[in-house]
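Taking it in order: structure first as structure tokens, then the write-up.
Just one protein chain is left out here, and the rest sit where they should.
Here the chain labels run A and B in written order, and each chain numbers its own residues starting at 1.
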Amino acid sequence: MRAAIAIVLGVLLGLGGYTFYYAQGASYLSNDPKACVNCHIMREQYDGWLKSPHRPYATCNDCHTPHALIPKYWTKAENGFWHSKGFTLQDFHEPIRIRPKNSRVLNENCVACHREFTAEIRVTHGHDADKLDCIRCHMDVGHGPPR
Amino acid sequence: LAFGVLLLKENIAARKEEARHHVFKIVDLGEQSVDPADWGRNYPRQYDSYRRTSELTSTKYGGGGSDTLATDKLKEDPRLVTIFRGYAFAVDYRLRRGHAYMLSDQRDTKRVTQHAQTGACLHCHAANTVAYRKVGLANGATGTLNDPLVSSHGYAQLQKGFEKVGAMPYSNAVALVEHPVTCLDCHDPDSTQLRVTRPAFLNGIRKLAESTAPLPHLPSIEKWRKGDRREPYDPNRLATRQEMRSFACAQCHVEYYCGPKMTLFYPWDRGLKVEQIEAHYNSLKFPDGRRFFDWVHADSGAEVLKAQHPEFELWSQGIHARSGVSCADCHMPYKREGAIKVSDHWVRSPLLNVANSCQTCHRMPEEEITARVAIIQERNHALLLRAEEATVALIRAIAEARKNGATEEALRSARELQRRAQWRVDFINAENSMGFHAPQEAARILGEAIDDARQGQIALLQPRASSAAQPKPTSVK
Partner (left out) sequence: LAFGVLLLKENIAARKEEARHHVFKIVDLGEQSVDPADWGRNYPRQYDSYRRTSELTSTKYGGGGSDTLATDKLKEDPRLVTIFRGYAFAVDYRLRRGHAYMLSDQRDTKRVTQHAQTGACLHCHAANTVAYRKVGLANGATGTLNDPLVSSHGYAQLQKGFEKVGAMPYSNAVALVEHPVTCLDCHDPDSTQLRVTRPAFLNGIRKLAESTAPLPHLPSIEKWRKGDRREPYDPNRLATRQEMRSFACAQCHVEYYCGPKMTLFYPWDRGLKVEQIEAHYNSLKFPDGRRFFDWVHADSGAEVLKAQHPEFELWSQGIHARSGVSCADCHMPYKREGAIKVSDHWVRSPLLNVANSCQTCHRMPEEEITARVAIIQERNHALLLRAEEATVALIRAIAEARKNGATEEALRSARELQRRAQWRVDFINAENSMGFHAPQEAARILGEAIDDARQGQIALLQPRASSAAQPKPTSVK
């Protein structure tokens, strides 16, 4: 397993240019949601997004990558790696589930856009002040209802 | 390392290809294509998983165990021996297992080898559409074997053959069939579209449609009811795709009557709830004029009922049915094969495949999902045992009273209560999800069973007050 990761890592960092091109890896760097559906694996999420209330306002990256410049590209690179690896080795858990780390990014992005509107409910904080989990109630904002 | 890059590229190319994939027709399929291997040429993925129903599996309450013979229910729970005394189920009663076994398990059960059974048993244990139609044609039905099954000719042949085969002795009838449930039983050979082919189901669902029971989970019936009703309700023409994904299973996973005195039927004329079915049975008379019953209990002399696998009925009272979640969603979930999603034809316990079957809807770890099922099943199991204990206590009490010479009149009320209690206990015991398909409803039914059984004991001990302990008619809504 580790070996497999190492190989793919090597591929990506070293000689992966062609593959990167072929898989339209560059699309990771664009803001066009179609970039993400290059992987049929993301099809469901894309279709869901098309019907979601956010389609006019937010693209994949608005929700799934940090809005600050450097973290944004770092996250993209990291996710790009995991997703390529998963896609190639077909060893990921299905149904796809967001990782806790990306879940945090996501939540921060909700707040980033809805800062004013949620200002008051975020004032009172318990002991996990940062984590007023928007997704707990608004699970369907990105991709419609989960079922 | 260069190898790695190529591999990666190759792989992506392959996946892109698969996404564009189509079905290649290799074999021409028709209404006589009974052999699943033929279908397998065209649909190898479905066929491969279909064949895996021969694998032996088990979960805490599901599957048939790993022995050659499926696990013996009577050994696991000796209360059942008392409860079924005088009936074939006291002789041999096992856990269900994969579809591949349905024909042989029936052929081999002592309920068949030691008791006389009819051909009606085959209705749910074999690929029988062609056999039924042939017998139907031989008995005067019109048309040919090549008529589509879903046509007036096809239906008439099927129904006629079903009646005739059902009346044969089992041993004659079983010679007419060869396969367990097969592709043709659930699919149109032309379009592969889902269809239902079991005559008793077609008859039963028609009666259900004509009843007044609210069926919010079956929208096509609610819609048919609002129409002119000139044509009877036909699921093959009217049901939604999502409904068909449950009807395919409701062909067999239902309560039925399959004794020698009447043609096999599903008792849905008043609805699908436990007391609606009971009310229907109570209203039925045998040709000899006696009130309907399955057998007379050997110890108590009560005319009692047997419930069989009412999965469809219990599911119908649960939150999943109400939310439009079908049997196939959980028991035949989609699985990805390369870029293609196919229905997993390895029909089995969803607990063996939580990722595909539950996690598409429930966003939580697998352990959490199985823990939730465990809580539901354990609660149900504890209450089920309690209800069985109460029923056994009542049976013993009646038997003792008989021995001590109690009059028929003195026993009447207790026997009626046994009939009620036993029907309810059995409804949940015979249902195969250990309460999961509708947890609160199952617990309610068991609560009523306990009450009935204990009131039966009281009625015997306190004959003067027995009028107070009369079975109260439960309001049927």
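The definition used in the following text is that contacts are C-beta pairs under 8 Å (C-beta built on N, C-alpha and C of every residue); 3 or more make two chains touch, one makes a residue touch a chain.
Everything quoted here is computed from the prediction, not taken from an experiment.
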Check your understanding: In the complete assembly, which of B:383, B:398 or B:411 touches the absent chain?
Key -> B:383
Review point. Which positions on chain A touch the chain that was left off?
Key: 67-71, 74, 112, 115-121, 123-129, 131-133, 136-140, 145
Check your understanding: Residues of chain B in contact with the chain that isn't shown?
Key -> 216, 319, 322, 364, 371-372, 376, 379-380, 382-383, 386-387, 390, 435, 439-444, 446-448, 450-451, 454-455, 457-458, 461-462
